[in-house]
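Every protein chain except one is present and positioned as in the full complex.
Labels run A and B following the written order; every chain starts at residue 1.
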Amino acid sequence: MKTYETVIGLEVHLQLDTRTKIFCGCVTHFGKDANSQTCPVCLGLPGSLPVLNQKVLEYGMKIGLALNCAINTFVKFDRKNYYYPDLPKAYQISQYDFPIAKKGSLTITTGEQTKKIGITRAHMEEDAGKLIHSPEIKCSLVDYNRTGIPLVEIVSEPDMRSSQEAYDYLTSLKLLMEYLDVSDCDMEKGSLRCDANVSIREAGNQEFGTKTELKNLNSFKAVKAAIDYEVARQIKMVEAGERIVQETRLWNDEKQMTFSMRSKEEAHDYRYFPEPDLVPFTITENDIEKVRKTLPEFPLEKLDRFIRQYQLSDYDANVLVQDKQLAKFFEDCVMQWNAPKKICNWITSVLKQELNKRKINISEMRLTSGYFVGLIKNVEEGVVSNLVGKEILTIMLDTGRTCMSIIEEKGLRQVSDDNALGAIIDTVLVENASIVEQIKGGKESAIGFLVGQAMKKTQGKANPKKIGELIKGRFQNG
Amino acid sequence: MKLNELTAHEILQGFQAKTITPDSVYQCLQETIQNKDKKIHAYAHSADPAITPKAMDGKYPIPIAIKDNICIKDYLTTCSSRILEGFRPPYDATVITKLKDSGSIILGHANMDEFAFGSSTESSYYGVTRNPWNLDCVPGGSSGGSAAAVAAHEAIWALGSDTGGSIRQPASFCGVVGLKPTYGRVSRYGLIAFASSLDQIGPITKDVEDCALLLNLIAGHDEKDSTSANLPVPDFTRALTKDVKNIKIGIPKEYFIDGMDAEVKDSVLAAIEHLKGHGAQFIDISLPHTEYAVATYYILATAEASSNLARYDGVQYGLRCQPQQQRRTPIIDMYEETRDQGFGAEAKRRIMLGTYALSSGYYDAYYLKAQKVRTLIKKDFDEAFRSCDAIITPTAPTTAFKIGEKTSDPLSMYLSDIYTISVNLAGIPALSIPCGFSKNGLPIGLQIMGKPFDEEMLFRIAHTYEQGTEWHKRKVVL
Partner (left out) sequence: MITRKDVQYIAHLSRIHLQESEVEKLTNDLEGILGYIEKLNKLNVSAVKPTSHVLPIENVFRQDIEKPSLNPKDIMKFSTDNDGKGSFKVPQVIE
């Protein structure tokens, strides 16, 4: 049997979260009434003219720099001409031969392996509108609110060799863009969209096979599944001696299959030419340096630093870095109390679980880093037990109150007083006489059970360590 | 003299002296239009009433005609094309805002060649405009309605647009003054685009002083037009000095060739003699790439037009047609039928030519090559202006031709712009001024070209010439 190599290149469209559109002053909010965020410019009305939003060029440069690209010092826009009802001018203002950035790379991690994926180019363009199909009234409805929302299209080299690498590329890219703060990268809202170019070739072969372009990939999972399906389909065809046709195929998420969309395959002759309504842009070294200075610490840098500076495990550091807000929250906490490992444990185990339960992210919670540190300190200093601490955290998340006010109100202060605990232990020993006998017979591990019983009696308020010591003491004395 | 026959500056004097009122001027024009426009058909849509300011107390309550390709809010604006049937833009062009702010009375939309494609105003969907000097002749084009309105005293002054001579050639044919300002001098925002890199709005007036006054009203930087020049605008009336002593004027040998109408040639040479008498110095110059201008222009202008006119597809506004029988898909059928029904023969010809010039495999041979020749043509002018302050040529090779004479031969129509086209390719300003009449009583135009943003030089020379001659005083008798 022959073995095949998969070759994948990805095209990612990223909506920039500027306040206004790329060529006009309409706002870019998602989900508003149809056509309520449009004007003569983004509707492409006769006589209207585009003017570039400065923020878009700045974001384009940021993205280019973050992807290790060369920034073009001469940048211009071009018209891409084609007809579709969601494209009001029947051309898209895009960039053809002088994009904002070219020739970069993105480092991805697959398992233990890291790999550099080449970035061919990144260019700025305007988004199209939205078509809603109403088959029952035999018509389609057009909403141009999305028209003119700024996009950056990031085109990778065909450097990925598996669907997993494609998945990891997308994860890394998304994270990097979140760090840059240029897009909310929300695939559900369409602010991050991905098309995949997929081909196969016999292992060892240098030439590329015929590729197909996969569209309608609505999640990273769908990207992975679609590539897997497509690779299998292509191998089957080649094995059967059939020729692969270069075409666009749509992913059907319900059927988990790709389908040819030949019906839409008009001759693609986009007739690109320089946009006469926009003047060119020259970018100086100085401009580039100015933007470079605004770049944040990138995820991989942060990961290294967390491991080094806070002696976190690779795993823990990664959990923190995967969420920019979480990483920031962690560092805010550490600034207030230099106990990075303890704080990390509380974040990665307890806090994250609670947030997941509530289906919110860290920026949406009512808990400040100061209150959070206060809670961990109270646990560490034995004011409350670990268990009660977790309970308090849920209340803090629900109410936004401080740890101390909850302790005081509910009387949750940990019981460490020997006399009080001694009485409870007495009762437990009496109630569990058979266990006591076992321990006396040498089965020391059963002590844990007695500790648990004592904790129950105090509703978790007791200091478990203390109880353990006291119970052990009884047996040594006895 | 009747009020409608006055120039704007005479009317303004009358206002100041309180001998006339804005209302009386307006009334007089309304009557004239009512009585005469059936013959001339200078206005495209007789149904739409004039737009008068709330109170006639602005600085310039002068009645003006506006070419039908300049957007006026809620006012029928159709480019004299069927495809924009019923279109009322929701916004004002920048020049209209400026005119409204100055207190102007907008009489209506002047007829034009469909989408400014033509040199005779015969291709308007709303019918032919006639030359007031001879009703069997064309008024020139594409701003034929604007020029005819001014010549027939159906407007005090008018706005036209000039992509390859569309202001100057009809001004020449109708015996009025027409100026194509430097590209970027007047905002294009709201001018329905023909060829974005060549289009410019400009005044059509009865004399040079009015031309300077009207340019004062419309010129200036506009943040809504990326290609508008951010330069201070002088008071152009200050250039009306009647002094051309020692000014150097170039005569390009390529413009005085065999086959040129003898009467035109004699009139232009006489004008040169006249200016010599005022102390101007004439030198022979060469614009060696002149013979390539028409070919270059018809590639660039039609390519841009093919893209600019792609938006007229029946989706949002204007005409929508559906064929009886389905040919492709409902939406593509709608596009193709709407554009078949909506565009006239010349519009289709130009869209097809432009699409061809941009299409895959032909871009380099046509569009790119034409852009390069444009560079050479521009360099010709740069070179020439090193040794002279202005250039004088005829505006058109002939006087107004007969209606129907050139409609069957597009190329002969294109060649009637042979003297005006280079100016648009080079982006420089040029003005046409009456310099005589043919034996059969048709006006002849003199063209004066200037350096970029030196409209003042044109006014200076034109004013000197005009004040020393009587041509501008000859009035149409209808």
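Note that in this section a contact is a pair of C-beta atoms (placed from the backbone, for glycine too) under 8 Å apart; a residue touches a chain by one contact, two chains touch by 3 or more.
What you see is a predicted model; the values in this text were computed from it and never measured.
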Per the touch definition above, residue among B:G318, B:P429 or B:P443 touching the missing chain: B:G318
Residue, one of B:N35, B:T329, B:S387 or B:N440, that touches the chain absent here: B:T329
Touch with the omitted chain, as defined above, among B:H9, B:K67, B:R374 or B:K406: B:R374
Full-complex contact with the absent chain, from B:I351, B:A396, B:I421 or B:A462: B:I351
For chain B, the residues touching the chain missing from this view: 87-90, 183-184, 197, 223, 226-227, 229-230, 289, 291-292, 294-296, 298-299, 306, 310, 313-320, 322-323, 327, 329-337, 339-340, 343, 348-349, 351-353, 355-356, 359, 366, 368-376, 378, 410-411, 414, 425-427, 452
Residues from chain A at the interface with the omitted partner, ascending: 18-20, 24-27, 33-40, 43, 51-55, 57, 76, 83, 85, 131-135, 138-144, 261, 263-264, 267, 269, 271, 274, 276, 278-282
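By our rule, only the chains that are shown with their structure count from here on.
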Chain A and chain B: spacing of chain centres that average the CA atoms, whole Å: 56
Of chain A, residues touching chain B in the complex: 40, 43-52, 79, 81, 83, 85, 88-91, 138, 140, 142, 269, 271-273, 276-279
Contact set on chain B toward chain A in their complex: 69-71, 77, 79, 84, 87, 89-91, 93, 188-193, 195-197, 223-227, 303-304, 306-307, 310-311, 313, 315-317, 330-332, 335, 355, 358-360, 363, 367
